[in-house]
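The structure under discussion is supplied below as structure tokens; questions concerning it will follow.
For this depiction, one protein chain was excluded, whereas all remaining protein chains were kept in their positions.
Now for chain A:
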């Protein structure tokens, strides 16, 4: 198991050192500093073995977190734990920086004592931890409170405490998708997959039971032809999900047997699920780059983007980022639409368009002056990237329903569910995105990454059963073309 945990700053000075096992000596701290932080070459592996001691490290801004062990530990678990540790620290004091760590070091030691016992990770849900690890000094709790804390920390629903109360019960749902696209130089799509995340923000009272449904092909097919009339409406009714993973609050055995997603949500923001699809991906934009080298000191770039969706829909906040070589001395840009600027600090031309309807195209051309260099190091030719918002999801994912049921407080009811699913269809054209990108001078290879955010907010008000209002807003489609 984990033998010790160290946190270093960028210079390699130890900020936090907590040793759990006897086999980890004092010299382990230095061994890592010398061999990894101060190593001359780039780090070639996140796992390093120095003198029979294994070090796992992750880096957050310029802070190094390293876990040490001498045993054959579960490596995946150690990394998962390190990420979790970062999440917990972020939840407590914001950004992980040297200053924040120094200011909170008592707190960090306290956390380390609680979430790692003899190298075994224990409950590390922030919600639960915050009930008894506070920075205010614990007021003497009553006996009930104490046992409530312990039963929560060890209980089956360790991620949520009892007795949460909100005046307004609200639940927000975001669908964020990123498209990864690989194109051949001829413009043929080699592979494309969407990895999506469903992020929830829940502000609900009590212990609500939630049920989440989407247009998953398997479920739809199971339900049979009863809903056959619906299929005609929007063409693509269901999507084939290749794989999905869930937050620990979701009952996996239930998903396995019935494919229904039911859970008691933690309070606040969390990632409910991740999914991956590869079939029938809608690509909203097409990027066609042309790069021409004119002599050794000049580069001509032309980029065309074409929107590839229904003309009635609008894409917004489009931002195209065209990387330029490091030895760029000046850039002249001409674009037909939107604004474009060369940002020397970022080594890129940034082109912004506020709105663009479907089935349109726009282009930018730029002349890049280069300083002659004899630097032999090649330019890595980073990909062109693109961000935008569109009102549909590339994967075609749609939220079918989100049911909330709280047995004691009773702020939810069947009406909500029906209502919500119908509103959804009309209002939420769903967001989606697509991208392509070209790279470097030859323009030979395109691979794209695009992310889309669908944002649906469900507001459930606790004013009796009939006046429940649902709001859906969609938002943010971000797409990075890599």
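The working rule: a residue touches a chain if its C-beta (ideal position, glycine included) is under 8 Å from a C-beta of that chain, and two chains touch if they have at least 3 such contacts; residues count from 1.
In the analysis below, contacts and distances are computed from a predicted model.
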{"item": "Protein that the absent chain corresponds to, by UniProt name, given \"CCZ1/INTU/HSP4 first Longin domain-containing protein\", \"histone acetyltransferase\", \"AP complex subunit beta\" or \"Translation initiation factor eIF2B subunit epsilon\"", "value": "\"AP complex subunit beta\""}
{"item": "Chain not shown: contacting residue from A:27, A:62 or A:150", "value": "A:150"}
{"item": "Residue, one of A:1, A:173 or A:264, that touches the chain absent here", "value": "A:1"}
{"item": "Option from A:104, A:124, A:169 or A:238 whose C-beta touches the chain left out", "value": "A:124"}
{"item": "Residue of A:8, A:32 or A:56 in touch with the missing chain, whole complex considered", "value": "A:56"}
{"item": "Footprint left on chain A by the chain that the document does not show", "value": "1, 16-17, 20-23, 35, 42-47, 49, 52, 54, 56, 58, 69-77, 79-83, 105-106, 109-110, 113, 117-118, 120-125, 132, 137-138, 140-141, 143, 146-147, 149-151, 153-156, 158, 180, 182, 184, 190-191, 193, 195, 242-248, 251-253, 255-256, 271, 273-274, 276, 377-378, 380, 382-383, 439, 444-445, 447, 449, 482"}
